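Sharing a structure here in structure tokens format.
Shown here is a partial selection of chains from the complex, left in place.
Letters A and B mark the chains in the order given here, with residues in each chain numbered from 1 onward.
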Amino acid sequence: MIIVMKPNAPIEERNKIIAGLEAKGFKIDLSTGNQAAILGVVGDTSTLNPHDIMVNDWIEKVLRVQEPFKRANRAFHPDDSVIDVGGVKIGGRQMQVIAGPCSVETREQIIGVAKSVKMAGAHLMRGGAFKPRTSPYSFQGMGMPGLELLKEARAETGLPIVTEIMSADVLDKFVEDVDLIQVGARNMQNYSLLKELGRTNKPILLKRGLAATVQEWIMSAEYIMAEGNTNVILCERGIRTYETYTRNTLDLSAVCAAKKLSHLPVIVDPSHAAGLWWMVPALAKAAVAVGADGLIIEVHNDPEKALCDGAQSLKPERFAELMGELKGIARIIGRDL
Amino acid sequence: MIIVMKPNAPIEERNKIIAGLEAKGFKIDLSTGNQAAILGVVGDTSTLNPHDIMVNDWIEKVLRVQEPFKRANRAFHPDDSVIDVGGVKIGGRQMQVIAGPCSVETREQIIGVAKSVKMAGAHLMRGGAFKPRTSPYSFQGMGMPGLELLKEARAETGLPIVTEIMSADVLDKFVEDVDLIQVGARNMQNYSLLKELGRTNKPILLKRGLAATVQEWIMSAEYIMAEGNTNVILCERGIRTYETYTRNTLDLSAVCAAKKLSHLPVIVDPSHAAGLWWMVPALAKAAVAVGADGLIIEVHNDPEKALCDGAQSLKPERFAELMGELKGIARIIGRDL
């Protein structure tokens, strides 16, 4: 971390800052040239918040050089992390596709979709039992019975299951039953929940918050990892911008950024990003081309009857067709799918 | 809600949609003119999600006419709600000021600040015991002992206390001890927590999420109210934009919008919005001038030693001086403070 003093800062103020940092165990490289004094702070600066340091009015700017995350940092772990989710490896050469409906609705629906997506080549299945809806009057998901149906679908197809957790009070059940526990965009900075998940050893799918920077997103992964659980997979799902044509704006450059900064796998959710089913295939192809480690795609056997998000769901036939194209693109960029 | 069919939509598709909505108990006003057919949906459309309806490809657009919230809706409750917080009434002619440090740090600190802000005319005091920090390595707040110190400060000064809840597992204690329970921006859509708060009758201070629209913010209030607790106070605290000079962009037009759409009180937090102490007085004055029902301002007796957010804290003397100006502006616009 670098601290730039104001040109006219009194030496006592500078010394006060140096003393404060040395008291916390940091070493200071002081540079006083023709310009303002510059303090290079040496040590583990992840505990320091530039915003808090700015409190001294004689400081002009504070620049973080090292990223504020450690366990998620590629600098300290150059190789890609590969996370095992019920036998499916996410983060390696093989790209993995998660598919399924937004919500679990009935046994027929979830088992039917599970079979369809498996046949089309999906590697894991998704389905929401607990649903975060903007309105308290919208369908909130089946809850625990939905989880039971997901288990039945897994038993039928062998596909590991991915579903969202909204509250730590069902964590024991999720740890027992779910293969990949999803944290939704709205809970990306629910730190109490992240800490609890960090105390398990379950794979966690951490969606990027609605308006989270890449750094904040990785810091949320760091919350989980700091508690001991390093099985974190990042998921880009579109960010909030001024554009209203799509529900969110899919940020594929974030995939490049997150993979540069961190060793964690990064997958993409084109369905929630666009909110428009007809755009999903094009965005899914782009996500593979950009180098994501996988996709999570909404597929529903009867979108018009879906209890939620039907408008962004593909029908199984369209999904199967898409899988073929995705395989082709993966091959061109030297990956498998 | 109004559904506009595509110009060439088959009559069967239109009828299918009408039948589906009638089955849910809605009445349909059908208009077929020279243009496309238009369906006016009559009934309580708060249960309908326009995005979900768009699944039918023959629909051109869906327009919500009624707002999706009910209990928070000014249309059904034209008078301003006034919420009693430990005897202090928020939402009436009298504007109320909440002041105090970002975090509770020591007995001396919190009691000292409490006395200062009381003397300066503050009506309630704030102080964080549980702190949502971007980094797991930053100070996370004192936790329960911090809450005990807040109670001591209340005993000394008589000021009701406001503090943030991060997890429902401390809810019973908060209900017992806290006068106004704050939900932070990062938990604005933590629906599990909102529902739990809705089952109490405690006043809740609901901060606007980092990138929440005014409608989403009120919908989060609706989550609490739908469970029975109507004691909700909204708090604008700046939104995320592309501008980097300030930490967030204070959106004072949101105060006007929220008060137009809802009967709930709306207060403003200029400290978190700007993140720069020297900007707080100007923004506080603007917030009073725009017609907010109160303010929440960070005050610290020694900002440079603050464990968090010192850079946005006012010293007690500056706060006292500001209170005088705020009173003057309140008078001009026909309010008291």
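Here is the rule we use: contacts are C-beta pairs under 8 Å (C-beta built on N, C-alpha and C of every residue); 3 or more make two chains touch, one makes a residue touch a chain.
None of these values were measured; they are calculated from a predicted model.
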Identical protein chains in the complete assembly, only 2 of which are shown = 4
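As a working rule, only the chains that are shown with their structure count from here on.
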The assertion on subunit A/subunit B checks that the Cα superposition rotation, as a multiple of 5 degrees, is 180
Distance between the centres, which are taken as Cα means, of subunit B and subunit A, whole angstrom = 26
What residues on subunit A touch subunit B, complex-wise?
-> 46-47, 49, 51-56, 68-69, 132-138, 166-169, 186-187, 189-193, 195, 209-211, 216, 219, 222-223, 226-227, 240, 247, 275, 277, 303-304, 306-311, 313
